[in-house]
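The complex appears here without one of its protein chains, the remainder shown in place.
The block that comes next holds chain A.
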Amino acid sequence: MKPTSMGQAVLIAAAVLYLVSVFFLSSPIWMGFSLNALIIAVVALSWNVTGGFGGLFSFGHAVMYGTGAYASAVLQVNYGVNAWIGLVAGIVAGAVMGAFIGAITFRFGLKGSYFALVTLAFAEVMRICASSFAFTGGGAGLQVKLDPGISTLQFQDRTVSYTLLLLVVAAVMILTAVMKNSRFGAYLIAIRENEDAARALGIDTYRIKVIAMAISGAFGGLAGVLYLQTMLYIDSTVVYGNAISVEALIGPLIGGAGTVWGPLVGTLGLHLLGEGAKHLLSNAPGLNFVLYAVVLICALRFLPQGLMGFAARIGPFRKKEEDDDNA
C-alpha cells in the first residue's frame, strides 16, 4: 500500500484528508454523500480483485452486491435473524455466488467479453428472480425495520456509521494488499498478464480464478449488506440493477485498476465530481451528468492506467519498474 511516487502520495493524502475532514465538516450533506461513496468504494474494491488484478472484466458485479443484500434482508425480515448474522450470511452468499459464476464460466473457458456478458446476464437473471419470488418480497422489495442499536447494526448517529464504514474500507484495502503481495496475488497477476504462460508454469488457473471470484463476491456481498443496513430497503432494481455494475467498474478504471488505492481514489474522485457538478449546475438538472460524462471520457482517453498510474509518473521517488502495481 506504500506509494511509489510523490504524485501517488499526494493523491492518497488528498483522499485521506477528505475522508478525515468529513468528521469536522458537520454537514449532513457531506456525511450522506460520503456514506454512499464509501459503500460504492467497497463494491469497487470487490471488482478490483477480479477486474484489476485478474484481468477478469465483469459487467455484472451487482450480482454479488445484490446477493449479499438479499441474503441478509431475507434472513432478517423473513426469519428474524440478527443483523450481525445477516452480515456474515451476506458475505458468505456473495462469495458463494462469485465462486459459482466463476466455476461454471471458467469451466467452459469463457474469458474477455464473453465473461463480461455472462456476468451481466447473471445479474439480470437474479434481478428478475428477486422481483418474482414471494420470499424476496417480489417487486415490492424487502424492508428492514428501523430499530437503531448495535445489535441491529443500525446507528442513529451517522458519524458512528461513517466511522464503521471507514474501518470496513480500510480492512478491505488491507486484505487486498495482503492478497496482492501473497503467492495467490502473484498467480492472479500472472493470469492477467498471460494466462497460457501462467498455466504452462504450473499455475492452476481455474482454481485461482474461482478463488478470486469468491473473494470478490465476499467483498461485493459485504457492500450489499452495508447498503441494506444504511438504507434499510432494497428492491431488485436497486441492488441488481446495471447502475451498481457500472459504478463497480468505473471507480477502479478511473482510479487505477489493479492497485490497492485506485478504487477508493477513483470512486471518491468521481463522486466528488458528480456532487460538484450537481451544485455547480443546480438549476439545470441533468447537465451535471453531461459534465460528469465529459470528464469521464477525457479520463479514459488520457489516463489509460487511471489516476494512480498517471500519478506514478510524477515525483522524485518513483521506481519505474513498479509504477503500475505498487500502490
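Assorted remarks:
Simple rule for what comes next: a residue touches a chain if its C-beta (ideal position, glycine included) is under 8 Å from a C-beta of that chain, and two chains touch if they have at least 3 such contacts; residues count from 1.
In the analysis below, contacts and distances are computed from a predicted model.
For the omitted chain of this complex, the UniProt record lists the protein as "Branched-chain amino acid transport system substrate-binding protein", which is one of "non-specific serine/threonine protein kinase", "Carbohydrate ABC transporter membrane protein 2 (CUT1 family)", "Branched-chain amino acid transport system substrate-binding protein" or "TusA-related sulfurtransferase".
The residue touching the chain not shown here, chosen from A:Tyr18, A:Phe184, A:Tyr206 or A:Tyr233, is A:Tyr233. Contact with the chain that does not appear here is found for just one residue of A:Lys111, A:Arg207 or A:Lys278, A:Lys278.
Across the entire complex, the residue among A:Ala14, A:Ile85, A:Ile104 or A:Ala243 in touch with the chain not shown is A:Ala243. The residue from A:Ile128, A:Ile150, A:Ala170 or A:Leu280 that touches the chain not shown here is A:Ile128.
Across A:Tyr18, A:Phe184, A:Tyr206 or A:Phe289, the single residue that touches the chain missing here is A:Phe289. Although one chain is not displayed, its contacts with chain A can still be listed: residues 27-29, 31-33, 35-36, 39, 128, 131-132, 138-141, 143, 145-146, 156, 158, 227, 230-233, 235-238, 243, 278, 285-286, 289.
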